[in-house]
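Below is one structure. I have some questions about it.
For this depiction, one protein chain was excluded, whereas all remaining protein chains were kept in their positions.
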Amino acid sequence: MSSLPRWVLIPALLGGLFVLLPLMAMALRVHWTHFGELITSESSLAALRLSLQTSAASAALCVLCGVPMSLLLARSEFRGLSLLRSLVLIPLVLPPVVGGIALLYTFGRQGLLGGHLEVLGLQIAFSTTAVVLAQTFVALPFLVISLEGALRTAGTRYEAAAASLGARPSRVLLRVTLPLVMPALLSGTVLSFARALGEFGATITFAGSLQGTTRTLPLEIYLQRESDPEAAVALSFVLMIVAVAVIAVARRRVPS
Amino acid sequence: MSLSLRAVVPERGLDLELTVAGGETLAVIGPNGAGKSTVLSLISGALHPASGRIVLDDRVLTGERRWVPPHERKVTTLSQDPVLFPHLTALGNIMFALRAQGAGRARARQEAERWLAELGIPELAARRPSQLSGGQAQRVAIARALAARPRLLLLDEPMAALDIDVAPALREQLRCFLAERTAIIVTHDVLDALTLADRIAVLEAGRLIEQGPTQELLRRPRTAFTARFAGLNLVSGRWDGRAVVLADGACLPAHAAHGAGEVVHAAFRPAKVALVGSGGIPRTVRSLAPSGDLVRLRTEDLSADLPPQEVAARRLEPGSPVRLQVPPEAVTTYRA
Partner (left out) sequence: MIRHARLIAAAAGITLLATGCGAAEEAGRPVTLHLFAAASLQEPFEELGEQFESEHEGVDVEFNFAGSSTLVEQIRQGAPADVFASANTSTMDTLVEAGLQGADPVDFAANTLMIAVPRGNPADVADLQSLTAEDLNLVVCAAEVPCGAATETVEEATGLEFAPVSEEQSVTDVLNKVTSGEADAGLVYVTDVRTAGDAVEGIEFAEAASAVNTYPITTVGDAANAELGQEFVELVTGKTGQEILAGHGFDAP
């Protein structure tokens, strides 16, 4: 620390303020006297409940698909692997609205798969499933990126040792590989949950907005801005608290 | 139980054949890069040879259109790094090996406890690897490797990372465990070979250059590397009835009964070498280094262990000419 030049402090402090000040400014705008009723209105509670449910489902989907994806990316070698890795991370840099449009052309009624799904009696557009899909789409890279990095850092020597003791690949995966990267898996899951919680663009483009079905907290905030800015600020504050809590959980080192 | 290996790995310049008899421990030695670790990788299944065949107890592990995955080979590796699973206790690590072999939880626990007792470390059962010393961790690793009941145990310099005061006790334990087992040990330490191995194979540049029973090979080395490994000086020349006549004409007297004119090797310990004013074998000092309470003097091809006082008195330094003499009774000669 002491080796750093002092002037580094100034831009660092400015950067810190740049992040913290808007959050504080928003907190200052909260009408605390009405705060309770604003965030417990029927529509607010419905949005909060839906957000928590869909984000949890998305995080679960991320784990289900993201763990095998990370394993393949970290442990296999084939031509085009680095290209594949870049492709998997696309949702990270894509504007969520674009993700929503892409999902629409995939799962929408006129979409690539949507037409076939509709024949089977499955309609995804305007359903809670659509919200979960949109959230999973944007959140998946977060899990993959953090888990793949951890897998690479952990290396293969423990796995080789386990195989040399006669352990089958499934046993190696469940008893050695996954326990070793458990901290990264947990923080990756929390991060993807947080990303799902904040999802807006892909959801509003792909899933629509209906109270209790597709209108998550961010959509509710955006809508409330039209008629009731106070409620929007109060809900924003709630979302901010949830985000802070999530980061606190993710940052906490899992004792080894 | 036995292993036979024939393999060619062009990218590592390896081309050799090896066999290990059932119950035998083979030490594989050789300079760095000779292919010792490659041999272990081939047998454990970490490496595919370009061509070759590895058979363990009549079961083809690697062959043409045949590949047994590592976990089905019944070959366990013990390396200098114990590679204990950090999220499991010492007991858990051993239980892992037993569970992998299909043992139930209760039996695995019972047997793991027995293994810990056998290695004399029952009190470490609940410790995590991070709470174990190097020697303790390696003991747990040995127990874990043996608990997997391998048909072949591969030891990759198992004592190299241990303190010198821990190694002897562990080596003694390994000696007991390896007595009846089939094993290959890669080592740089002549003590490992002497205590643990029945036979030694010497690799150089991917080829097998020498092999034989441990005692025989270490007493009568035929290559410079083996001689150095055994801590002996090795020269060769023609027997003239009384002495070995080296290529440069120098004479090394010895008691032996070879036919005159026969080409022979002569081996002798550096400690038996003395410096003389005239006669002897003329050489030039290349380096001087402490060796125990003596000084190891190296020349082009021979070494001598001398008292430091003598080195000082003669003002020896690299480049000094010296004449080496060895008492005839300290020289072992044998047919080249």
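A few remarks follow.
Note that the chains are named A and B in the order they appear, and that numbering of residues resets to 1 at the start of each chain.
Assume a contact is a pair of C-beta atoms (placed from the backbone, for glycine too) under 8 Å apart; a residue touches a chain by one contact, two chains touch by 3 or more.
Because the structure is predicted, anything quoted here is derived from the model rather than measured.
Contacts of the undisplayed chain with visible chains (whole complex): A.
Interface note for the absent chain: among A:55, A:70, A:164 or A:224, the touching residue is A:224. Within the whole complex, the absent chain has one touching residue among A:73, A:104 or A:144, and that is A:104. Residues touching the missing chain, restricted to chain A, are 25, 28-29, 104, 108-110, 125-126, 204, 207-211, 213-215, 219, 222-229 (touch as defined at the top).
As a convention for this text, only the chains that are shown with their structure count from here on.
The touching residues of chain A, when paired with chain B in their complex, are 157-158, 160-169, 171-172, 175-176, 179-180, 182, 256.
Here chain B touches chain A in the complex through residues 44, 46, 69-72, 74-77, 81, 83, 85-87, 96-97, 99-101, 130, 144-145, 148, 150, going by the rule given at the top.
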